[in-house]
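Omission of a single protein chain aside, the complex is shown with its protein chains in their original locations.
Labels A, B and C are assigned to the chains in the order they are written; within every chain, residues are numbered from 1.
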Amino acid sequence: MIKIGLIGFGYWGPNLARNFNAHPDLELHSICDFSGDRLEVAGRLYPQTRLVDNVEDFYRDTALDVVAIATPVSTHYELAKRALDEGKHLWLEKPMTEKVEQAEELIELSEAKGRTMLVDHTFVYTGAVRKIKEIIEKGELGDLLYYDSTRANLGLFQQDVDVIWDLAPHDISIMDYLMPVKKLAVSATGAHFYGNGIVPKALLTIYMEDNIIAHINVSWVSPVKIRDTFIAGTSKMILYDDTQPSEKVKVYDKGVELYETKEDLYHLKVQYRVGDMYAPKLEDHEALALETNHFVDCINNGHKPITNGEAGLEVVKILVASKKSLDTNGTPVDIS
Amino acid sequence: MIKIGLIGFGYWGPNLARNFNAHPDLELHSICDFSGDRLEVAGRLYPQTRLVDNVEDFYRDTALDVVAIATPVSTHYELAKRALDEGKHLWLEKPMTEKVEQAEELIELSEAKGRTMLVDHTFVYTGAVRKIKEIIEKGELGDLLYYDSTRANLGLFQQDVDVIWDLAPHDISIMDYLMPVKKLAVSATGAHFYGNGIVPKALLTIYMEDNIIAHINVSWVSPVKIRDTFIAGTSKMILYDDTQPSEKVKVYDKGVELYETKEDLYHLKVQYRVGDMYAPKLEDHEALALETNHFVDCINNGHKPITNGEAGLEVVKILVASKKSLDTNGTPVDIS
Amino acid sequence: MIKIGLIGFGYWGPNLARNFNAHPDLELHSICDFSGDRLEVAGRLYPQTRLVDNVEDFYRDTALDVVAIATPVSTHYELAKRALDEGKHLWLEKPMTEKVEQAEELIELSEAKGRTMLVDHTFVYTGAVRKIKEIIEKGELGDLLYYDSTRANLGLFQQDVDVIWDLAPHDISIMDYLMPVKKLAVSATGAHFYGNGIVPKALLTIYMEDNIIAHINVSWVSPVKIRDTFIAGTSKMILYDDTQPSEKVKVYDKGVELYETKEDLYHLKVQYRVGDMYAPKLEDHEALALETNHFVDCINNGHKPITNGEAGLEVVKILVASKKSLDTNGTPVDIS
Partner (left out) sequence: MIKIGLIGFGYWGPNLARNFNAHPDLELHSICDFSGDRLEVAGRLYPQTRLVDNVEDFYRDTALDVVAIATPVSTHYELAKRALDEGKHLWLEKPMTEKVEQAEELIELSEAKGRTMLVDHTFVYTGAVRKIKEIIEKGELGDLLYYDSTRANLGLFQQDVDVIWDLAPHDISIMDYLMPVKKLAVSATGAHFYGNGIVPKALLTIYMEDNIIAHINVSWVSPVKIRDTFIAGTSKMILYDDTQPSEKVKVYDKGVELYETKEDLYHLKVQYRVGDMYAPKLEDHEALALETNHFVDCINNGHKPITNGEAGLEVVKILVASKKSLDTNGTPVDIS
């Protein structure tokens, strides 16, 4: 049995605990949280698990094989460094770190120590995203054109980070997984219209190689919940609507072709193509269960996780650049 | 009877002709188009109307009281200037002109000549937009926060202008009508991913006074048709979905309030409010019919149209700034 | 040119006139209506067409090749009989006649006279229904199980017939076209809850051979418009939603198989199958235009129309039986 210890039992930690506990090869060995209330809840659910209220005591337990960190992003780097320093495998919540250099250092450290490090980009493990990846890899979409997603609702207002750091990591990690293309620059716009310095609604544009572009719209202040993602290529286009109970992914055989005509160099010839739409059957599993499985496999076999440090770093790079662009009202920031 | 002549019988012109013809005070006196085919169609529909295939002949007819211009934007300024010079009232398609100075000149000219000039921002005359205006003016939304619209489908690719010049005038004119707030700067991003210099998908951010912000997403290359507009205030939020056959406008009694607590200056207190939603009954008329009515009233009474030259100029300013920002990957362009 | 005369220029007649007029082989020779107002409208639209206000004058014109009848159902038999007696081809609105014997007599007469008789079951000519027919004929659905449709909105209340005679002919004719299976009995229920003897909302059940069943729900008094039709087989199931602007037809690879197990005769084994869904591309034409084309072809080539007298008779049989069942609160009425 692999002994896993979890730091952070707030909003997301309980989901990790539930999945770790359910995995046949993992033992949920200890849970650490500063809040006595949260530890009490943990104790009721997992009477056999060791509960600690500070990091020193947590790390004193040398029996641990793996550390999972589900705390605010500002604490990720310190806690993760310590885990790797002590030779533990690492499950790290997203966004990976606050700074690019921190993410780079963790990558190096995990490699130097020969330890598995997974960054929890959960959506990558959903049936929907996996099916879209499969469709793209088969070449069905043709040449990729754009990624356009909206993630909005009347959501939890965070007090210390902009909406971009809270919601966009989902979209950026999905996009980077589906479109592993070199990112060149970021432009981000938004307003802190409640006058508190926090931006609750923002737009990101990510410029990529080959004129591929991504638009990401994130908001904590929408009257309705929206989870729409468009992924378009020259041959087909996908709409992935995560609010749908079924038919989450629709593949449209629609496209447009442009070419200059010989007769008239100034005129384009535009050709539309409209065919069938289909909604593929999706795997029906909990993403976190699959991700936990994959994590254990990687630990056992020494493989690199799909959502590894490099994937986490890519997200951090874009977030850091976004913040800079946001502060200058959309001026593009180079990330190539 | 007021005699009206129409230049341009392509995509939109026939709709104007139909509405002008149906109005009891207007006589559809002449139609001008370069294309013989188009004139033939016009002749079949309006046997009594004079058909001309060039502008000189069109303007030679001194009986005309009003000129309506429904030609490509690059020709607007010349044609409109001539109409006003000759003392005609003017119905001008959107966008009003290519350049800011041209729009300003037409405004001055129409005033100097004492002639009515309407810029055809059709959506302003829809039952939906009029109802939203009424709701805002009653103060139901509280303080305005943002405007966010998406206008997308697999649409007509234009060969000479970016998608911004084609589709965004709708959204900008609606927004400016609903939120008559000082505009400060524009950031626009997009890619010409078909490699022909034309941007078929773009994002606009318009910064306004009081931290109000607008996000406008326009696209010719979407697999599905989208016509979503969100207009949010501190008290209520509106979703206007123009693709719905009914319940186009929904008013959500939802909001969020933030204030710093006395106890802890670093912490915000966030309060959510969720109440009923309602979908008001909308007037059921053709927007162009109402607009034609309004135009005739303005001519008869010397009133200024709702969508007058100043409204047209505001749109042109934002379009011109957008183009500049687009060329520099989102760098904001001042318009204050 | 085939000379066609139209009787009835009320709600549906103008659509016929428009399509007849647009067909290259048809000449819209005359229009007959009792109402001077309606004739005036007709005259404005078709200045070249002969207008008559009574049937005697209409039939006095011996030049006519074809008669189209778009009047209330109570007049169909007399008008149609006369047209056939005079040797005209016939386009007859649905429902074909009030009584079964009348429909049978018209079928005999049209055959005796060697004339083409089309009953206007318009929906059979839509891209959606034609595509569904194609799918069924390829055997994609497996063995047919059921047809279930709802046709409802806040609609035109008729004063002389129940909602069944007004709306159900659409569904019955679609069903009969898609499922040409022997009909056995009909049960119909409803209430005249406005106390005027007219039933504005009703349910039909049609029992067919091989345990196939149809449920048809029609209503003039629904707060929302519904046009849902389910057609299910053992292999696949179709949802046809005519209110959708796109993706009107969805084919679900879903089914259930039941068989008794050997081990336990009292227990069934149930197996579910869930696969992809697809929405086929549909032909994009006006149904009436295609139907007009088909009618002209049938006249020219002596073929029998798809929606011929037998199809019309089938609908009348079911309507007549429905009325009888409705009057006895659902008691089944034999139609085999």
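Throughout what follows, contacts are C-beta pairs under 8 Å (C-beta built on N, C-alpha and C of every residue); 3 or more make two chains touch, one makes a residue touch a chain.
Please read these numbers as outputs of a predicted model, since none were measured by experiment.
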Among C:K254, C:K281, C:H294 or C:K324, residue touching the chain not depicted: C:K254
Selected residue (touches chain absent from view) among C:Y59, C:W165, C:Y207 or C:Y278: C:Y207
Positions on chain A where the hidden chain makes contact: 224-225, 243, 245-246
Chain C residues touching the omitted chain (full complex): 145-146, 148, 154, 157, 159, 185, 187, 189-196, 198, 200-201, 203, 205, 207, 210-213, 215, 217, 219-224, 230, 232, 237-239, 250, 252, 254, 256, 258, 260, 266-268, 270, 272, 274, 277, 325, 328-332
Contacts of chain B with the absent chain, listed as residue ranges: 247, 253, 274-281
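FYI, only the chains that are shown with their structure count from here on.
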Per-chain Cα centre nearest the global Cα centre, belonging to chain: B
Separation of chain A from chain C, taking each centre as the mean of its C-alpha atoms, in whole Å: 53
Separation of mean Cα positions, chain C and chain B [Å, integer]: 43
Shared-contact residues (touching 2 or more other chains) in chain C: none
